[in-house]
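With one protein chain held back, the other chains of the complex are shown just where they sit.
Chain IDs A, B and C follow the sequence of writing; residue 1 opens each chain.
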């Protein structure tokens, strides 16, 4: 299935490493990254016009069936993490996302230097309330929830 | 409501501190204790004859409405934590539990020396599938799930 | 110890309920609130002029020794939670904080209606790198980290 261009544009979400997300090595625990990319995906969907909340309320869920993470550099407590989320592939009954996680080095300055800390990917299968796979509807990400222009930042592929 | 004596006897459950449950102070994060006492309560119920799983499947839930924890001594990664769970009060629509969390100092030895690391209490309200409070049924903890004698350890009050 | 007026003014922090923070009852798990109030406290400190990160880097930690939470109304996935954090007492070697957690009902509208979902309190003890209690220094929350005016919202007591 070809992906509408509107959906392939990377979405950017930022969050801070919580204290409880560190471990005794003094860095963010590798398991903490999983909720981060899930939060980033929630914001990707909000920006693309349909909240995941409304999707679940309509009886459809996206279940993670594959997860991959490469950890490159440690993230630390209170670091500002910038996550770029991209939809990279749409299949019959599943979606593939890729994520790049950066640490924002200079929060106040204009330079906005970033360090890539991790890369991740997930496959999500659409399932109904019976827990069985569903074919992706054509209009899954039509802008049903959000009337006006959304506030989320979007990156152009060529500048990302 | 008077509590059947069978229910007031403390139940003992043991678990190990997970690596992901530590934080950068090098000790178990204070938030980690909440899942521990929840796990201990799950085992209390199993030992008393009704699994919480079967209760949820029958449409009844126990929602935590109050939580209190006092942290006395740090727990560390891989520590063996022994939790004593007691039902201390039954009210119209809620149950009060108390917990004592000990660190087992000498795991292999017969001496079995323990250090009290935390005390906790919770109030749980019975709610139905509509999310509204329910009156506690008389037979809530009749031994419906478990046919024979259970394997959980039980402490006599006087030796606890 | 009397508390400088600057410190008693409530600080407001907002966050969204993560999907992973829900449980099979369909609401935010009661344990999820603990990281939320910790995150709120991190932002309270940033707003008051000293990041907790810099405090830890200087060898001082604030260890939670008491935690209390009253759960009033359920919070759900994707709810916007507004947390008001107040320093209510300073003792020789510890600080007491209180928190009010509200669910923002109408995110877009100007009305900004909120529902109180939970109240919480924590006691934090100052400890050194040896894990032993330390007396609170007079200048603990002097504005050492933040040069200019901070971006955090602050509530006046009388309007809170």
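Everything below uses one rule, namely that contacts are C-beta pairs under 8 Å (C-beta built on N, C-alpha and C of every residue); 3 or more make two chains touch, one makes a residue touch a chain.
Note that the coordinates shown come from a computational prediction; the quantities given were computed from them, not determined experimentally.
> Based on the whole complex, identify which of A:63, A:88 or A:115 touches the chain you can't see.
Residue touching the absent chain, from the options given: A:63.
> Pick out which of B:34, B:47, B:67 or B:101 touches the chain that's been left out of the picture.
B:34
> Consider the whole complex, including the chain that is not shown, and state which of A:34, A:93 or A:116 touches that chain.
Reading the full complex, the residue touching the unseen chain is A:34.
> May I ask you to list the residues on subunit C that touch the chain which is not drawn?
Considering the whole complex, subunit C reaches the absent chain at 19-20, 22-27, 29, 31, 77.
> I need the residue numbers on subunit B that touch the omitted chain, in ascending order.
Against the left-out chain, subunit B lists 16, 18-20, 34-35, 38-39, 42, 51-53, 56, 77-78.
> Mind pulling the subunit A residues that touch the left-out chain?
24-25, 30-31, 34-35, 38, 56, 61, 63-71, 74, 131
The criterion applied here is as follows: only the chains that are shown with their structure count from here on.
> Using C-alpha centroids, which chain lies at the maximum separation from subunit A?
The most remote chain is B.
> Indicate the whole-number Å distance between the mean C-alpha point of subunit B and the mean C-alpha point of subunit C.
28
> Could you tell me the distance, in whole angstrom, between the mean C-alpha positions of subunit A and subunit B?
36
> Among the residues of subunit C, which ones contact at least 2 other chains?
Subunit C, residues with two or more chain partners: 34-35, 38, 56.
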